[in-house]
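The complex appears here without one of its protein chains, the remainder shown in place.
So that you can tell them apart, the chains are marked A, B and C in the order they are listed, and the count of residues begins at 1 in each.
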Amino acid sequence: MQRELPRLITLVTGMFMAIQYFIPHKHSEQFYQTSLDWLIIVGIFSIVLGIASLVNLHVNKIQRRDAGTKYSYILLAGLLYMILSAILTGTDQQSFFMKGYIAVLNPITSTMFALLAFYIASAAFRAFRARSLIATILLVSAVVVMLGRVPAGEDLIPGIAKVSDWLLNVPNMAAKRAISIGLGLGGSATALKVVLGIEAPHLR
Amino acid sequence: MAGTRGFQLERHLVFLLIFLAVLVPLFLPAPKTVRVTPEVKSVYDRIEGLQAGEIVMLPCEYDPSMAAEMSPMTMAVLRQCFRKDLRVLVTCLVSNGVSLVESELRQMAEEWGRKYGEDYVYLGYKPYPGIVIMAMGEDFRVPFPTDYYNTPLDEIPMMKGVKNYQNVALVLTINSTSGIDYWIIYGTGRYKFPLACASTAVMAPNYYNYLQSGQLFGLIGGLRGAAEYEQLVGHPGKAVKGMLVQSVSHILIVALILLGNVIFIVERRRRRS
Amino acid sequence: MEQHILYTIAAILSVAIFTFLWRDNPFYKFAEHLVVGVSAGYFVVILVTTSLIPKLLDPAKRVLAGASTTLLDPLVVIPAILGLLLFTRFIPKYAWISRIPIAYILGVGSGAAIPLVLQTYVIQQIYPTMTLFQPGSFNGTGALVNNILILGAVLCGLAYFFFSARHEGVIGGMSKAGIWILMIGFGASFGYTVMSRISLLYGRVDFLVFEWAGPLVRLISG
Partner (left out) sequence: MHRHRRGRGLPLVAALALLPLLLLQASAALAENAAEDPPAPRPPLDLKAVDTPNDRGESVDLEWRPSPDEADPAAGALLYLIERAQAQAGPFERIADAPAGTTAYTDNSVRDEETYYYRVSTTGTGGGTSAPSAVAGPVRSTGQWFDLRKLATLILTFLFCLTVMVLIRAARRGKTFYVRPIPGLSAVDEAIGRATEMGKPILFIPGISVASEVATLAAFTLLGRVAKKTAEYQTPVLVPCADPIVMTIAQEIVKSSYLDAGRPELYRQEDVYFVTQDQFSYTAAVNGVMLRERPATNFYIGKFYAESLVLAETGNVAGSIQIAGTDEITQIPFFVAACDYTLIGEELYASSAYLSQEPPLLGTLKAQDFGKAVGAILIVLGVIMAAFGQTWFVDFFRVQ
């Protein structure tokens, strides 16, 4: 019972969703929209589990006096601040909720994103070494496209922009097309195995 | 390709060089012109060919973390639309980008003295882009009963007679997310309207095959695309200056790669002898 | 004035994140834990305002007030029950019941994916490859040569992904050419991306120098 019922539910909902794809009728589209809305509703309840896990983890850290407990206080304070500020001052532009977004969330996430500029350089420096034929191909292709993307590159090697565009429009596109055909077959097979219950890691 | 522990000093040197490559050019004068690519030109020409009063829909889907690459595009396209007296319908299906896009739209509208509700409308944000894009194919009012300022669409002069994508001249999604696929699959895939996209440099190569298959009529890729567009619109700004930073940093990274290989060859020869 | 305070906090936190490039340190730990808490809170609020209220509470209110127009409103109770079943995880004896909502979620997700993924990733990539040589789909010999190369490259790329055949002989040759093509593609994609990553850093430095430091200095120097 503990394994058959979930397996049956996944099979039935999976079949309905797969068949629905081919039916444009109003009712079928309504079924699709409703299923997505229901996923969102279940998602609302699961966020409670998520926040419970987050809070529980850090409360345990504080009780266990682990190293760095003061940081757990900061995390819980941040969480509380955002929820309380939304309740008390709403979520419009002037609210403390949005101030939290502008002063904390936005700058930190933008800066984390900006770290990529440093990491792409260190990855290129460390990884693009001519160890093997394949590594050399990777490195040469990257260098050519990099030079082709900026006006200075065109000055260094005239015509490099054409080669760079060619690399992007022919081999790169063909590679993406071959990979996506493989991904399509693999993804569809994986989804089918889940629906049929052949692959059910959570029910073992 | 795992690095060795002794690699710390080199890594920090690389970081320092990159930081300088971005900081120093900020204080130098703007560089010379940028080569315009056909996929960017086709977006510019398509909008240039529209008559006054036609509506251009701009789904600006990016958040502040991508503003550096996306905002110059939005500003350049808005400048062109307002210069040609086109009307603009803007949405933002990315939750933490809504206020940013709104302030950019207001700033450009004030610069051109455009009136809200008649020359431009901002619909704001609704979650789950796939559903919203599909719903807007039926009627904008389904996902957006009211605009960003909670005015019902039927009370907005510009929205009279504007039901769905059929009443819009073209859709240019300025989009840093993979939501572009939703526009292709659920948008023009189902409802047949001319679609172009302005994406980040990293996403752009993904969409070349959509350009070739005709699902997109134009593609503006990354800051370089924005610089080309700023130049086409005749108002070189942040993007053109940004290209100077790009030139310096690209040349630096290529030099680092070559240096890395020199070190590698020297070490291999030393290990062999 | 308030903007200066907000921007100063933003600038300090941005620098705290940049210090991670040197090594893990208390400033980074502070910024990291703060942003995890703030972002978790942010998404809870966004979820409430854009999902809980419009998709669960409003239909429920409409049903209770008898003003419900569609059958879908009362049906909202089904996903609500599925959501509640998730909480059985905390009762060891009945913890298995939480597999029912999980089964529903996996069913909806994977069921919808089977045809959609095949159409979007496979058929919509096979079709343009077929029409590479259709009259009118290319102009000039340059495009013809390119299209021949694309056709060959796609077939070789596919050969690389063959799992159940030993990569020898024809398949072996095609597969070797396939991995070369993939690597050219990856190198090109990597090189193409450098620009957008650099522009992100340019955006942050531009914020720190021109939007924060500049106005602040002007304010202080009055």
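Convention: a residue touches a chain if its C-beta (ideal position, glycine included) is under 8 Å from a C-beta of that chain, and two chains touch if they have at least 3 such contacts.
Predicted model, so just to flag it, every value in this text is computed and none were measured.
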Omitted chain's touching partners, listed by label: A, B, C
Given A:Leu8, A:Leu57, A:Leu80 or A:Leu156, the one touching the chain that is not displayed: A:Leu57
Selected residue (touches chain absent from view) among A:Ile9, A:Ala124, A:Val140 or A:Val170: A:Ala124
Touch list for subunit C against the chain that is not drawn: 17, 20, 23-24, 28-29, 31-33, 35-36, 38-40, 42-43, 86, 89, 98-99, 102, 105-106, 108-110, 112-115, 117-119, 122-124, 126-127, 129-135, 137, 151, 154-155, 158, 161-167, 182-183, 186-187, 189-190, 193
Touch residues of subunit B, complete complex, unshown partner: 1-3, 5, 11, 65, 138, 163-164, 166, 178, 189, 192, 202-203, 205-206
Touch residues of subunit A, complete complex, unshown partner: 18, 21-29, 39, 42-43, 46-51, 53-54, 56-57, 60, 105, 108-109, 112-113, 115-116, 119-120, 122-124, 126-128, 138, 176, 178-183, 185-194, 196, 198-199, 201-204
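Assume only the chains that are shown with their structure count from here on.
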Distance-maximising chain from subunit A - centres being C-alpha averages: B
Whole-Å separation of chain centres (CA-atom averages), subunit B against subunit C: 17
Interface hub residues of subunit A, defined as touching at least two other chains: 36, 40, 101, 105-106, 109-110, 113, 117-118, 120, 124, 139, 142-143, 146, 149-150, 168-169, 172-173, 176-177
Shared-contact residues (touching 2 or more other chains) in subunit B: 15, 18-19, 22, 65-67, 96, 127, 201, 205, 209, 212, 224, 246, 249-250, 253
Subunit C partner contacts - residues on subunit A that touch it in the complex: 2, 5-7, 9-18, 20-22, 30, 32, 34-51, 54, 68, 71-72, 74-83, 86, 91, 97, 99-118, 120, 124, 133-134, 137-146, 148-150, 164, 166-185, 187-188, 190-192, 194-195, 202-203
Interface residues, subunit A side, partner subunit B - complex: 33, 36, 40, 93, 98, 101, 105-106, 109-110, 113, 117-118, 120-122, 124-131, 135, 139, 142-143, 146-147, 149-154, 156, 161, 165, 168-169, 172-173, 176-177
Subunit A-facing residues of subunit C, complex: 5-6, 9-11, 13-14, 17-18, 20-21, 29-45, 47-49, 51-52, 55-56, 72, 75-76, 78-80, 82-84, 86-87, 89, 96, 99-118, 120-122, 125-126, 128-129, 146, 149-150, 153-158, 160-161, 178-195, 197-198, 200-201, 203-204, 207
